[in-house]
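One protein chain omitted, others in place.
Per-chain residue numbering starts at 1, and chain names A and B are given in the order in which the chains are listed.
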Amino acid sequence: MKSNKRTWLLLSPGITWILFFLVAPLIMMIYVSFWTQTTFSIKPELTVTSWVNFFSSDTYFGALLRTIRIWLTVLFVTLLVGYPVALYIGQFIKNKTLQTALLVTCVIPFWTSFLIRVLAWRPMLGKEGAINIVLQKIGIIDAPIEVLLFTELSVIIGMVQIYVVFMVGPIAFMIGRIDGSLIESARDLGASSWTIFRRIILPLSMPGVIVGAIFVTVMVLGEFATASALSGRKVNLLGNIIITQVGSLKWAFAAVAGVVLTIVMATFVAVMLRIVNLRNQL
Amino acid sequence: MDKVVSLRWILGIFTALFVLFLYGPFIVMGILSFQQGPEGGPQFPIIEWSSYWYQHVFGLAPPSRVAPLPIGEALIRSLTLAFATMVVSTVMGVLTAQAFRRPFKGSAVVFYSVILGMIVPGVLLGLGMVLIADQVGVARNWWSTAFVLHVVYTYPFAFLVMLAIFNRFDESVEEASLSLGVSPAKTFRKVTFPIIFPGVLSAMLFAFTLSYDEFPRTLFTGGSDVTMPIAIYGTFAVEIHPNLFAFGVLSTLFSFSLLAIYGILLTLSVRRQRQRASGLQEDIS
Partner (left out) sequence: MLEVKGVSKSFSGVPAVEDVSFKVEQNEYVTLLGSSGSGKSVLLRIIAGLLTPDAGVVLLNGEDVTDLPCHERRIGFVQQKYALFPHLNVFDNIAFGLRHREVDPIKNESLVKQKVSETIALVGLIGQESKMTGQISGGQKQRVSLARTLVTEPKICLLDEPLGALDANLRERMTIELQNIRSELGVSFMHVTGNEFEALAMGQNMLVMSEGRIVEQGIPQQMYATPSDLITAKSMHNFNIFSGDDLHKHMEAGTSDKLSAAKIKKAMHCAIPMDRIDIVAASAKAKGLRAEFLTSEFLGNKIIYFFKTEDGHVCEVEDHMSLRERRELTASTTYALKWKSKDILYYDENKQLLG
């Protein structure tokens, strides 16, 4: 009994903080989404008007579809780009120091300011940007590619670079943990490289893929800065909708967008956790 | 076997390109930050190498059509906020992790609730907090509404770091101290804390950096006195100039120097122990 009291005493600051500043705001968001919105104010009279408006408006529903499309594209590309890198780091580099050094190299950009990372793409992608200049110098293209900046493509490129780290890290960790003798013995038994990949490496790396996918999903769905900075405010995600609605004091609308975002996110995370039980992997 | 070797090469080249993809923007940004000023724009070619934009960031350049970055006070605010966040979330992280050393009913619920703080997107949390502040009638300020959300965000990181440290912690040293007649509070100060100190240092580093760079939560809840990231975000709307690149380089260097300070502190605490030990060995030999 005595030790139980001590435990809750130790927990009390953290729990209090979480209840007041994490749980309460989220509940408030759900609650407010059912409030009555007038032009300049909001009244705590419950209604589903904001919800109906959200789904019947092309702007908002379109933003939802765009958000989902960009999220899935970024998710797919980070996996496509990140997996081979993680495979290389985890399986082909045998030297532990080199392995750690490479992983650290991949993680370091995460350490720098998020906005600076977004900003750094501007001189890369423009019509006179570094990519166009390099491609023209090598002679791959004659005229500069114009769709690089201020399009959906630039948003996707930026997001992939910013978030791919969260895919590489967990996958490389899981692949690095695979017992080398397992692969050796499979090879001795005559398994081809493809079979080894399909039967051993791929299944064992799945928890890493799931964790990476959850990270990327959660971050991309909450995004708005990359979209507005790299698309010239042309590409509006749900996050951007929330910003503008809050700016114009349309609280109920912002709350609806927030709840929709939460539902998409929670559904995906729940499905992912169904596939792999993470608690067994830790 | 040949196939494996060629696969190794393909993947190696792919990884090299990947690293280039990761660092390319930084390199380009670094180069362009040395663009000539104030006429030089944020693109190639470099008209002439100069450190004009760095002077501009520090307010040393003569006035021109490019407005100076509003960073002076914002920087102070950001550093103060990051420091306060670091202290609170590290203390709470240590306390919570300490509680998790004994199994207790409801530990899973508490664990996931805490972790939720780092997972929930800043936009959503910021929105929720704004709604509450609006209803309760609390003014939004970087030191109040934004501060509490910064802690919600960084506290899970500190908690996870400390949890990992305590997982490898040998409890018997604490029991030894107790059996020597030392009170539990003093045992924590004299035994537990010195041993977990490297972990505490890591937790502090995480909390500070994350808070210093925090952006979406602050955007909603920070009020009119902006922090550094908000000030930078404000400049995105207008035309950008190489002074932002110079600032980007400086802020990246700042992030790295934090990492370096952390590394030095960590090595020092290890070396101090070694030195005390090796000094004696010389006495013997």
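FYI, contacts are C-beta pairs under 8 Å (C-beta built on N, C-alpha and C of every residue); 3 or more make two chains touch, one makes a residue touch a chain.
Source: prediction; values computed, not measured.
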What shown chains does the left-out chain touch?
-> B
Sole contact to the chain not displayed, among B:Thr15, B:Ser78 or B:Ser177 | B:Ser177
Specify the residue from the set B:Leu60, B:Ile195, B:Leu253 or B:Leu268 that touches the hidden chain.
-> B:Ile195
Spell out the interface residues on chain B facing the chain that's missing from view.
-> 170, 172-173, 175-184, 186-187, 190-191, 194-195, 273-274, 276-277, 279-281, 283-284
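In this text, only the chains that are shown with their structure count from here on.
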So, in the complex, the side of chain A touching chain B is made of residues 3-4, 6-8, 10-11, 13-15, 17-18, 20-29, 32, 81, 84-85, 87-89, 92, 102, 105-106, 109, 111-117, 119-124, 126, 128-130, 133, 161, 164-165, 193, 218-219, 221-222, 224-225, 228-229, 239, 242-243, 246, 251, 254-255, 258, 261-262, 265
Interface with chain A, chain B side, in the complex: residues 3-4, 7-8, 11-12, 14-15, 18-19, 21-26, 28-29, 32, 42-44, 91-93, 95-96, 98-99, 102, 104, 110, 113-114, 116-117, 119-125, 127-132, 134-135, 148-149, 151-152, 155, 159, 209, 213, 215-216, 219-220, 229, 232-233, 236, 240, 244-245, 247-248, 251-252, 255-256, 259
